[in-house]
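In this view, the complex is presented without one of its protein chains, the others remaining in place.
Let's look at subunit A:
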Amino acid sequence: MADTLTASTPTAGRTLGMGESQAVVGRPSQFAPFSQGLLRAAEMHPELVVLTADLGKYTDVHDFRREHPERFFNVGMAEQALVMVAAGLSKVGKVAYCTTYGTFASRRAYDFIAIACAHSHENVKVFAGNPGLASGYGGTHQAIEDLALMRSIPNLTVMDPADATEMAQIAEMAAGLPGTLYCRLLRAHVPVVFDPTTHRVQVGRGHVVGQGGRIGFVSTGVMTERCLDAKAHFDTLGHPAAVFHTATLKPFDTEGLLRFAATVDRLVVAENHVAMGGLASLVVDALYEAGVHKPLLKIAIPDQFIECGSQAFLYDRYGLSTARICQRVSAWIGA
C-alpha cells in the first residue's frame, strides 16, 4: 500500500532540517504554530519570559525574540542551566517557557525538571522539540522515551499535541496552567488536523472522533492524524472505527478512555514513542485496573535506537505511517 507521504513530495528521501515535520500532501498546514500561540500568551501575560539553550532558531521562538527581546534569554548549550534558571525566574513571579530538544530536556535536565521545578510546583513550561521520530538525526536527537520519563515525575503535566491547532492552543494557555508542564513541541510546517474554530484542547480530557465500532484507535501526538486517516480507510472497507485522541498523558482521562473502550471491539494504541512507559502503558494500566479486558495492539517505536533518515522513511520503516498502521490492523483483525 502506498503511503500518503508519496515520492512526489519534494523532500522525500532526504533528512529534513531539525524538527521540521513533513506535511501530508493535500492537508493544510500552518507554519510555526507554537510561535503564534506564544505571542498571544505574551500579550496576555507580561510576566512571561522565554529561555532557550542555543536552539531558538529550531524551536520557533525567533518571533518572540524579535517582539520581546528584553524577555528572551539564551543560556547557551546548557540544558541544566536552562531549567534551573527558569525555576529561579518562577520563584520571583515569572512564567518561564523554555525550549530545547526533547532528548536534551529529558535525558540531561531530568533532575532539574523533577526537583527544581515539579517538586516546588514552579511555573515552568518546557517545550521539547523533535519528539519521537520527528528528527531525522538518529538516536541522539530522537526523544523516543521522554513521555515515559516525564510521566513518572509527580506534579508534572505531560502533553503531546496532535497538530498545529493544538500546538498553538497549548502555547497560548500554558502560561495560565498552574505548575510545571512538559509538552512536546511541533514546529515549522505542522499539519492542521483539527479545525481551530471548533476544536479546543483541554488538559486531561480526551477527544473522540467517530461512533465506536469494530476498531478503537487510542492515540496521542502526531499519531492521531494517522489514526484518523486509518479510521477513514477502515470505515470505507466496512469496518467502522473510532479514534480517542488525548493530548495529555498526565493527568490522563481514564474515565473518557473507559467510556470509549466500551464502544469498540478492539483497541489499537498508537504513539510516536517506545512501547513502554508511554501511552500504551498507561492505557493498559487503566483498562486492567478497571477490569476491562479487550484485544489490544500497540503501534509504537521498537525498543531500539533509531538510525538517521527522512521522516517518511523512518515512520514507514518502524510502522508509524498510515500505510503501515493499516497493514498491521488489517492483518490483526483478519480483514
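Operating definition for what follows: a contact is a pair of C-beta atoms (placed from the backbone, for glycine too) under 8 Å apart; a residue touches a chain by one contact, two chains touch by 3 or more; residues count from 1.
By definition in this document, contacts and distances are computed from a predicted model.
Peer 1: Quick one: find the hidden chain's UniProt protein name among "ABC transporter permease", "LuxR family two component transcriptional regulator", "Electron transfer flavoprotein subunit beta" or "Transketolase".
Peer 2: From the listed options "ABC transporter permease", "LuxR family two component transcriptional regulator", "Electron transfer flavoprotein subunit beta" or "Transketolase", the omitted chain resolves to "Transketolase".
Peer 1: One chain isn't shown here. Among A:H119, A:H239 or A:R259, which residue touches it?
Peer 2: A:H119
Peer 1: Pick out which of A:A42, A:V61 or A:A96 touches the chain that's been left out of the picture.
Peer 2: A:A96
Peer 1: Tell me which of A:F34, A:Y58, A:F73 or A:F127 is the one touching the absent chain.
Peer 2: A:F73
Peer 1: Looking at A:L38, A:L55, A:A87 or A:V201, which makes contact with the chain not pictured?
Peer 2: A:A87
Peer 1: Which parts of subunit A face the unshown chain closely enough to count as touching?
Peer 2: Looking at subunit A, the ones touching the missing chain are residues 49, 70-71, 73, 75-76, 78, 80-81, 83-94, 96, 111-112, 115-116, 119-121.
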